[in-house]
Every structure is written in C-alpha cells, then in structure tokens.
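Heads up, one of the protein chains got dropped from this complex, but the rest are sitting where they should.
Up next is subunit A:
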Amino acid sequence: MKLAYWMYAGPAHIGTLRIASSFKNIQAIMHAPLGDDYFNVMKSMLERERNFTPVTTSVVDRHVLARGSQEKVVNNITRKDKEFKPDLIILTPTCTSSILQEDLQNFVNRASMEIKADVLLADVNHYRVNELQAADKTLEQIVKFYIYKAKKEKILSTNKTKHISVNIIGITSLGFHHQHDLKEIQKLFSDLNIKINLVIPHDASVNQLKKIPEAWFNVVPYHEIGLLTAQFLHEEFNMPYVDITPMGVVETARFIRHIQSILRTYQVDVDYEEYIDEQTRFISQSAWFSRSIDCQNLTGKRAVVFGDSTHASAITKILVREMGINVVWAGTYCKNDDEWFNNEINNLCKKIIVSDDHNFIADLIAETEPDAIFGTQMERHIGKRLNIPCGVISSPVHIQNFPLSYRPFLGYEGSNQIADLIYNSFTLGMEDHLLEIFGGHDTRDTISNTLSLKDETKQSSIEWTEEAKNELLKIPGFVRNKVKKNTEKFALENNITKIYLDTMYSAKEALKKS
C-alpha cells in the first residue's frame, strides 16, 4: 500500500477510453462498478463536448460478484450494437474487473458472433501500466487489429500515394492542447507541400485504417502516445517515422530536417533550409524575441520544469537553448520513459528528476526557490503556496487548459505561444516582487459601496456578539469581509446596534430577496 493524495497520470482505463473516444463511431463499454464512468464527466466538462461521450458501463454490482457477469456483458454489447451501430466496440476492463478475473475475452468472442460491429477487449493491465502507457497500447492494438483484418480480407492498401503524404499518430481526446497542435502541424505540412494521409486516432474512422500504409512516413508528435503504433508500422511495412517533437524553433527545424532526410530515401530531393530560415527569423517571433533587449532580463533567471516527458524535455530545451534561462532541474512523472528523458536533456540542466510523488516535487521546489515554475496544475498550486509564478506546460490539466482561442504548443506559432507563456510568468513574478517592495496594492476593508473615504463614521456604532463573531470567523477568508459588510449594512438599515447570530441569517435572507 502507498499513501497517496494526488497522481500525475490516471489509471489505465482512462488511457483506453481516451483512444476509444477519439475515434469516430467507436463505443467503449467499461466493466466497472457504479461511479467509475467519471471519464464522461471529464470529457464533457473539460472539452465542453457537445456529443454524448461514447462510453457506458456494464455495471458490476453484488449480483455480478455472486454469479459473474454471465449474460450481462454480452447483452450490453449487443444492445450498444443495435442502438448506435458502431464500427467497433471496445470492452474496457477496470481495476475492479481485473481482480474478478472473469473471462472477458470469452464474452467478446461470444458477442462478436451475434453483432455487426467488431469487438475488442482492451489489452491493458491495471496494476502495471498508467493512463499514458495504456493509451499507447490501445492505439497499437486497434491499428494492428484493422491492419490484420484488412490483410485477411485482402483490402489492405499498400501502394504509396502519388503525392508525398504522412500519417499523424497520437492526437487524442483530453490531450494537452492536442487540437490546436494538430492544426499547427497540418499547416506545417501544407507549407512543406506534404499531404496528410491520416490523423489517428483523432476523428478517424477505423475503416480508414487499411489506408495507413499508403503514407510515405509517420510522425509521432508526443513521445507518450503513438510510438508503439509507429514501431509496429515500421516493422510491418518498413514505414519510417519521425519521433521528434516540433516544439520550439530549434526542435521544429530538427523535425523538418528529419523529414527531409526521410524523403531523400524515397529519392525526393527537397530542400527545406530556406523555409526553416524564413520561418525562424521572420514568421515566428520567438527567435527575434529572445534576441530583443527585453529578453535580456531573463538571462540566468532560475526555473524548474516538470511534466510529462514530451513537454518537460521540450520546454527545458527552449528555456536553456532559446532563452538563456538557467533550468536548475527538470523532471518527469513518466517513470517508464526515464532513459529517453535523460538522453533528451542530459547536458541542459544539472539535475534530472524522475518521480510521480508530488510531495517530493513540492519539497524540491521549495528548496530550490526558482524564479518561475513550468509544470502541471499541481505545480501551479505549489507555486501559489510558495508565491512563485507558474506556467502550465503539461497534463494533468484543468478546464483552463482547454482554451477556446488558438493555443498550439507545436510548430512556429506554438513557439510564439510558449515564448509569451514563459515571458509572462517571469514578468508577473517581477511585478509581484516590486509591489511587495513598495507596499502592495492599496486594499481597504469597507462597508460602504464606494472606495472613497466618505460615509465611514456610522459603522463604528455596531457591536458584534461573541457568538456572531465566532460564526463570522468560520466563513472562508475570501468572502468573510463581504459577509461582514453586508451584515453591518443590514444592521444599519434596520437600526440594529448589536449583531447576534440571528441577525446574520436575517441579513443573508434579506440580501437574497433584494
């Protein structure tokens, strides 16, 4: 057993559901107790999803415990098939169902004989992999299934497209800025005159998967999700892939050059150097911004970085190489990826941290006292407690990290966004610091409706009973003054000179009526 308050990566089934809900026309059925379908709330809330999340539960209750799921799972699968006519149904085990050790594969086999849709049992072990690993695995599982199926039916399409084309692998629902990143990569490929063959899993139909081999190569923008698929496609069809994350101008250039080298193996002689130079120096603002005198002030500022391995390593590279900031340490919670992470940023910072214990990270931040933090929502809150500004650069996320406006992290526009994020984090810190030195904002307790000084003489006549005072103290700090003010206003209006518990409630009631 482990004492835990917070986790960076969710349980395995979340990863499977993220993949399932990214595709078009897939239904996922969780084998889980009541209440485990919290994924639907997250999807509907965080992504402000307009459609019903295609995830339902085959509820594990006392009866199931006593007699096994028996017909229940099969019935739920056939029902979904009738109601939604999906292409694929994924039966998703949860931590509860994995210890029940029911033969879910058998249910899947039985159901598949009765229904039109394909059925798969997500092949993930709850006690060994986390959300990200499970997502990677499930995506590979689905792709494999449809490739083999197409092979068997002899409809696999292995001829390359006439024009140079690419598959983008790993854009998922509930991914950190994934939708914006996708648009930015699409724009990048359009600039490079490369056609997009398929984007998976985002908005893809499983029926399109037979077309995967038509692309000339694959790109995997995020290291956590999609790599297994790309590796499988490499083994199966000898398809080359790019696993460089185009985040920051330097890495975006490396990404493009890698594509150039792949295309040369196809005897296509492209030269993207001019494009890279033009974009870096004139279209993107971030390179020039780093050179501008404003950015000089950031030289040697101390920062720490923490997040998933993709974002934490990319941001570290940008901070150190592109902005001259001193990254005291950088870390990731993707423990399974530690070797890769180490290699990526090995010579860029003194210390590399691999941990999924937020208390350890919090203590480390407190000890380091950096000028700014770049981390997840958890580090943002740690920063709040320590009064250190924080830019959020990675999952786990919050509704604020699903902005309506265009906020990619990838490509040339992404580097602008990141430069703003970094710069704003530091200036906010600087402003705060100056405010503190010069005595802070002029805030005042007041019971009048104005901020000016008149009308303050009357309030002093009001007395609070001990009981009412105690009640007032129980009200959370951020609204306490408002309650105090409203109660005293109510007392003034009603010629009450002493405030009892009752007076407070009457004031609350009166306020609501007005």
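Throughout what follows, a contact is a pair of C-beta atoms (placed from the backbone, for glycine too) under 8 Å apart; a residue touches a chain by one contact, two chains touch by 3 or more; residues count from 1.
In this section, contacts and distances are computed from a predicted model.
Visitor: From the names "Light-independent protochlorophyllide reductase subunit N", "Nuclear transcription factor Y subunit B-4", "2-oxoisovalerate dehydrogenase subunit beta, mitochondrial" or "tRNA (adenine(58)-N(1))-methyltransferase catalytic subunit TRMT61A", which one matches the UniProt record for the unseen chain?
Guide: "Light-independent protochlorophyllide reductase subunit N"
Visitor: List every residue of subunit A that touches the chain not included in the displayed model.
Guide: Residues of subunit A in contact with the hidden chain: 1-7, 10-11, 13-14, 32-38, 40-42, 44-45, 48-53, 56-57, 59-62, 65, 76, 83, 94-96, 99-100, 126-128, 130, 378, 381, 384, 471, 474-475, 501-502, 505, 508-509, 512-513.
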